[in-house]
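Structure record follows, encoded as structure tokens.
Note that this complex is displayed minus one protein chain, with the remaining chains in position.
For clarity, chains are labelled A and B in written order, and residue numbers in each chain start from 1.
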Amino acid sequence: MTALVLDIVTTAAILFAVASGLLIILGVLKIVNFAHGGFLTIGGYSGLVVTQLGWNAWLAYPAAVVAGIVMGAVVERFVIRPLYDRPLDAILATWGLGIIIGQLITIVFGREIQFVQTPITGATSVLGETYSLYRLFLILAAAAVAGGIAALLNATRLGLEARAVIMNEPLARGLGINSGHVRFVTFCIGAGLASLAGALITPLSSVDPNMGVPWLVNAFMLVLVSSVSLASLATAALTLGGAQVLVSTFISPVIGGLTIVVLAALLLRIRPAGFGHG
Amino acid sequence: MADLTTTPATLPRRAISGRLVPAGSIAGLCIVAVVAGPYFLDSYTVNILVRSFLYAATALTVDILWGYAGILTFGQAAFFGIGAYAAGIAFTYMDFSPQTAVLALLAGLAVSAVVAFITGWISFFHGASPLYVAIVTLALPIILVQVLYSGGTFTGSSSGLVGYNTFDLSVEAWFTICGIGLVVLTTAAWFFVNSDFGRLLIAIRENEQRCTYLGINAPRVKILLMVVMAMIASVAGYAYAGYTVVVAPEIGSFVFGTELVMWVALGGRGTLIGPVLGTIAIDVISAYLSGNLPYVWKLIIGSIFVVVIVALPQGIVPVLKTGLRRLWSAATRRDAAPYVAVPALIEAPEGRRAGTGSDAPALNVADLACAYGSLKVLEGVAFKALGSELLGIIGPNGAGKTTLMRCLSDGYERTGGTVAVFGHTIARTPPQGVVGLGIGRSFQTTSLFETLTVAESLRLARYRLDGTRMLSHAPTLALPDSARRVITATGLDRQLAIECRHLSHGMKRALELAMVLALEPSVLLLDEPTAGLTKPERTLIGSILVDLVRREGLCTLIIEHDLDFVREISTRIIVLHQGKVLLDGSVAEVVGSELVRTIYAGGAHREPAP
Partner (left out) sequence: MSPTVLDIADLSSGYGEAVVLRNVSLSIRPGEIFALLGKNGMGKSTLLKTVLGFLPAKRGRIKLFGEDVTGLPTHLIARKAIAYTPQEQTLFQDLTVEDNLRLGLRDDRGFAEGLARVSEYFPIVGKRLSQKAGTLSGGEQKMLIVCRALLGSPRLMLIDEISEGLQPSMIQRLTEILLAERKRTGTAIFVVEQNVPFAFSMADRYAVLKIGEIADDGVAGDELAAARVQDQLRV
């Protein structure tokens, strides 16, 4: 029972961390970044590079963030900006980018599955059950990500401007806010977050050039159901992630993999705002 | 009945034979090429091309859905996979025979149709975003693949089904069959998208909302289209399974689904030929190059794809076509103007207006309320309107005038109260249904279809009453008297072949009015019909409107800011202020009202200057 609850909470935490970057990009730029999977992969491979260089495994996380931000800056400038008023095309172009990133990584690192050094290993005892220490760490990591984003949005000038752009871009521009700049910075942060999430999840399995793809679809569905609200994303991660764990445990893992997609599609049909408010 | 032919009678007839001959000859040539192919090409290429033809057929369905109807779908791969697995499973477990072959084909068609119907029903609803259908269609192949994995040995799980008995045909025979099939499909598709119905699809892509206000049940059209395209993809998959004797989850995967979209984008979305040729070209080149440089090739394709989306959204083939056309007209010094079919205008049969002979008032609004969250835009609005009334709706900005029009024409908009048209309440009917009750609404910002001609736009407005052809252009266009009067009075009858985006602003407003009248409404809702017009244009439209109300007995509601204009043409005026009806009375009453003057010109209060 405890293990099940912990599974649900850790799964929710992971899903939240993975989807957060996609959410802020959707909120501010109003586009869906289908290269998100590619950024996740970049984060994973940053971890691999750190391992191969023999550095401290904890450095994988900052390395991932830096790699993500740099890639994000390039992508925003050359792909996202020209597609400002063509959101469906932005999905396609970012999907193409995801392919490019995957192929580049394959060329540089090879196709095989590789393993990355974890900074935390082993298990610990929680209420009588032994549970992976790393998974518990992920709960902390997700909370830190949530806290960081919230702090950025609510306590900084950039965050205020971002919130203004999310709510009403023309009004924001009329008050002197350079919405193009806000979009650029937000995209970089979103890419950095995606990359960080990639580094966070690799110790759970491994890295391969297409590791980001399965996460992309789930993250995408969660973000749509959250209607641009961090709180709703957390709720969505908990409910839909929980449903996934339950289905995987009691019915079948294969069907479990579909839970989020199916439930989210149905929920959006009934209530287009999902977990958020209009 | 007077035949108001404005174009030579011979022209429409040439339109049809004018297309059949060139299209037929090109198709014929292609068939000859396909039959001759195996004699000129090496067997490896022939082998690849069979597969490419089937992919191209599937890409064609993606182009019709996306390029023409605007439905971005990643799901056609799923239907391909369903067709393929229907064959694979049938031939593996029931052995091969003519009966199982037919059974498998029908099973694939049936399952695809049902899945497509459910997908369409989920995705195309009132207020759905185009993003939602992209999501659902993305989920389809994912779900299919997982179902296949979980099927264990029955479906062959991740390795699939191999080596079953199949049709006893040589590679060359398959080549010929699939090639001819592709040519026939492409030709039929070409006639389809270049028919009146094809223009309807494009209209739905450009401005679906406007289509619903013309009485077109856009969701139903899209669902039907999805079902038919799914069935075609299923047949392609069936042939694929019969030919390659292997069915594996990859052929129904979302990677394949996104590849299809990529090929269509690269070839040129909305061109039919582009996706077909593009798919064949890319597939053949991939087959040759992927042996040597597998990852680099995918990298190249991915990069070209991104560049095309960003810089050349119409795709590669259209760019080539434009270039070729320029070279051709430079060489021959002639302008190759595309042919445009112009129908002859005829009179529409009488007596199809809703509510004729009914005793109930044309419009009966009771306790109407509309709120967005806590913001109350309309509150307690109530009035009755009869035929032969021209109701001017005036009020300061933000008073709720356009919201009122929305609530009268769309059953989903209001949050409280009732609206009844000739006694029928509109309940929660979407706009296409409210049009059926007799309401015709024009829009404040001209909401026309950019690439459609004047004639095609008018035909759209007649879809609900006259239907439309699926494989050709009808030679005539029936319009009611009122619409024809607007067209002739404003000179639109001489501009039937002009695309809407090239019309002047005044002409656009005239066309908007004509389209609404073509619906044969009983209640006209006009939202600022004279906005942005010059004085002479305004006078013209005004006289047309007054004429209409007197002759046809149409109940008309008109929102206007030009108060002189409203005063001249109205029989009654309703003043809205902060969402409530301030005054409802004759023109004289409203003009003479102190209250109205206060809210408009700011005041009986004369503040002393500081």
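Annotations for the structure displayed:
By our rule, contacts are C-beta pairs under 8 Å (C-beta built on N, C-alpha and C of every residue); 3 or more make two chains touch, one makes a residue touch a chain.
Please read all numbers here as calculations on a predicted model, not as lab measurements.
Shown chains touched by the missing chain in the whole complex: A, B. The missing chain, though absent from the display, is touched by one residue of A:Ala144, A:Leu175 or A:Leu266; that residue is A:Leu175. Note on the undisplayed chain: of the listed residues B:Val147, B:Ala531 or B:Leu582, the one touching it is B:Ala531. By the touch criterion stated above, the residues of chain B touching the omitted chain are 374-375, 396-398, 445-446, 504-505, 508, 528, 531-532, 535, 561-563, 578, 590-591, 596-597, 600-603, 605-610. One chain is missing from the display, and on chain A it is touched by residues 157, 160-161, 163-164, 167-168, 170-179.
Basically, only the chains that are shown with their structure count from here on.
Averaged C-alpha coordinates give centres for chain A and chain B that are 35 Å from one another. If you check the complex, the residues on chain A that touch chain B are 32, 78-79, 82-83, 86-89, 91-93, 95-97, 99-100, 103-104, 106-107, 217, 220-221, 224, 252, 254-255, 257-258, 261-262, 265-266, 268-269, 272, 278. By the touch criterion stated above, chain B contacts chain A in their complex at residues 72, 122, 125, 127-132, 134-136, 138-139, 142-143, 146, 149-150, 254, 258, 261-262, 265, 295-296, 298-299, 302-303, 305-306, 309-311, 313, 373.
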